[in-house]
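I have a structure here, written as structure tokens, and I will follow up with some questions on it.
Note that this is a trimmed complex: some chains were dropped, and none of the rest were shifted.
Letters A, B and C mark the chains in the order given here, with residues in each chain numbered from 1 onward.
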Amino acid sequence: MHIMEGYLPASHAIGWYAVSAPFFVAGALKIRKIVAERPEARMTLAASGAFAFVLSALKIPSVTGSCSHPTGTGLGAIIFGPSVMAVLGVIVLLFQALLLAHGGLTTLGANAFSMAIVGPWVAWGIWKLGRGVGLSVAFSVFFAAMLGDLATYVTTALQLALAYPDPASGFIGAAVKFGSIFAFTQVPLAIVEGLLTVIVMDALAGKVPDDQKLRILAGEAR
Amino acid sequence: MSIASLDRIASTGRWRNRPLAEKALIGLGFLILAVTLPPWPGAVFVTAAMLAVTFGLARVSVKLWLAIAALPLGFLIPGSLVLLVQLGPEGIGLAPGGAQEAALLVLRALAATTCLIFLATTTPAADLVAGLRRFGLPSEIVEIALLMYRFVFILAEEATAMTVAQRARLGHSTRARWLRSTGQVIAALLPRAMARARRLEVGLAARGWQGEMRVLSDRARASWLSLGAILAAQAAVAILGMLL
Amino acid sequence: MTAILSAEALRYAFPGDVTALDGLSLSVAAGESLAILGPNGAGKSTLLLHLNGSLRPQGGQVLLGGAPVGYSRKALTAWRRRVALVLQDADDQLFAATVFEDVSFGPLNLGLSAAEARARVEEALEMLSISDLRDRPTHMLSGGQKRRVAIAGAVAMRPEVLLLDEPTAGLDEAGSAQLIALLQGLMARGMTLVFSTHDVELACALASRVALFRAGQVVGQGAASDILSDRAALTQVGLAPPLLYDLALRARDLGLLDPTAALPRTRAAFEALLQGWAKR
């Protein structure tokens, strides 16, 4: 769930930019290093980001009949790792704002924190944890994607609650209010995203390995 | 709105070739005013100014504008209504002053949204991202973002074609089938994205690519006069917004 | 002649006001093979996407079996059961790991039992002469093979109408010839074909009727032999008659060919004419 343009007061917008910035800078430094060693990593990273963008634009017919979309957070974090995802995620959010009017520029810092930082790190952590304790790939992927997704929504709700505390019950009450609108309704979607990510990872496992790349390169053998 | 729609509007619009600095200053300058001025009446002035520029000068179609605005409005309606209620010890009740707070929020968010849509409908995202170079963003990141922009349209087209093909074979007729089919599209898309990346690598290497992606720009330059005029207008809005 | 599928005054524009269909009307008769012929960008693919409900017209309507179609999920399912679509790029429509699995996608979505679906798949593989590829991974096929697998995937749903976007694009001579023969085989079994192309030679080889497209409108239609030998009509869409027709028309002008004689459609037919001229 992207926070729309102008929804957050200026102080919060700036604050979230400040919170997200170190993650972005760390990811950017890492990418600079990768690109310095392998200039062609530019293409791979860009294609990965474009993939994440297109993924987020696929519509999910949700239970209530309205449409939502997968965040791709979990999938991206599992495949590309969370630090790179911080940068790719921010670029994706920027394009979502500019190409779809989804999210915004003043709220980019806040959205980046929930979607490009918290979500990927949670998903990646659960994925590592699941594999570590001997959970199967499918279950690890499922929980990573689902909980990464939920973490994103909960973070968004908390960010909103922080900006607009309830007059009577303060931050806690507001968190419940925003949570019930923007996070709890997303539980089925998070489950769907978990299932979807399992299907994707499963199908990917059967896809062409890297050694086929030249075959694709040559065009003719395509 | 499909991914390519807004970009097409920006790329074919009347303001396509106006200097980037002018459009960025208008959009971002008013955006800053929208979130910093007191919403009443500041945000109202910003909204009025932005709509005048968007429709009057840049001649963006009102119908398209409304279609684009539908998405943020879908967020704004529940996002502002929630301020009307409060959760107290005695349960849910009307929040005192909630109506006023919600109204101010709506004014501010609407003003900011008009700025965003102005930028999105007059300036291709690639131009804005390329402009970020001047703000000190490392060139590698800008290059990745620009390449991503290229790939986005290619991959979106492929994803659309795949979805059309699956629908034609009834792959989306139930929710379970939808889930399986969508998973297959995503899984098919990733290796194709990577293959594209590698082919582009070959294609650019053939053009003497050394690791840096420099191009000549042939864009119009903003005049100090027009930038000054924009700043003056924004200062006037700021003063009015604070005084009234 | 009853129209099995028809478009009435269809209008469609892409965002940014790019008109793709501009009040276009066209009927497809059961059992015919209709070529939608025109230059790139004339709206051919956009029409095909309307004919199976992948795009919804902004004006006008599509009729299926004489009745206006609906766009509810249920109506679309019933529609696509009868009208199948094969896209230009086969890579966009093969998803499963093997050929057999891929072709079974449609039949299984029809809700058929495994046994029935299997029978449909076998039949479709047979009809497209790819039974020997059944266990091959889809990504290891050649371009022509992929195209045939994609068509098999549509045929396995036993549609009444098969829509094909540029069916021979990218294929070499042998691949095209084989595909044309297979599509003629489908026609012989009663399948109605509608295909888009910018290639007059393909239209000549496969179509019984031709509709000429330009800028989102039909600017001429009729029996393939009439349209494809109509220089003026073809010229207005930026095309020329198939080479054999063109030469035969010229020969007719020069009095070498009887004005009532049929125009040669194959190299062999033209060679027969040459023999005639040699004997004079």
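Convention: a contact is a pair of C-beta atoms (placed from the backbone, for glycine too) under 8 Å apart; a residue touches a chain by one contact, two chains touch by 3 or more.
All values reported here derive from a predicted model rather than from experimental measurement.
Chain composition of the whole assembly in this file works out to A x1, B x1, C x2.
Everything that follows uses one rule, which is that only the chains that are shown with their structure count from here on.
When the partners of chain A are compared with those of chain C, the chains appearing in both lists are B.
Compared with chain B, the chain whose C-alpha mean position is the greatest distance off is C. If you average the CA atoms of chain A and of chain C, the two centres end up 42 Å from each other.
One inter-chain figure worth recording: chain B and chain C are separated by 40 Å, centre to centre, where each centre is the mean of the chain's CA atoms.
In chain A, the residues touching two or more other chains are 207-208. Chain C has residues 91 in contact with two or more other chains.
On the chain B side of its complex with chain A, the touching residues are 1, 3, 6-7, 28, 31, 34-36, 68-69, 71-72, 75-76, 78-79, 82-83, 85-89, 93, 95-98, 101, 105, 108-113, 115-117, 119-120, 125, 128-129, 138, 140-141, 143-152, 154-156, 159, 163, 175, 178-180, 182-191, 193-202, 209-211, 213.
Those residues of chain B that touch chain C in the shared complex are 1-2, 4-6, 8-9, 11-12, 64, 158, 161-162, 164-171, 173, 177, 181, 184-185, 187-188, 192.
Listing the residues of chain C that touch chain B in their complex gives 14-18, 49, 52, 54, 73, 76-77, 80-81, 84-85, 87, 89, 91-93, 95-96, 105-106, 109-110, 150, 153-154, 157.
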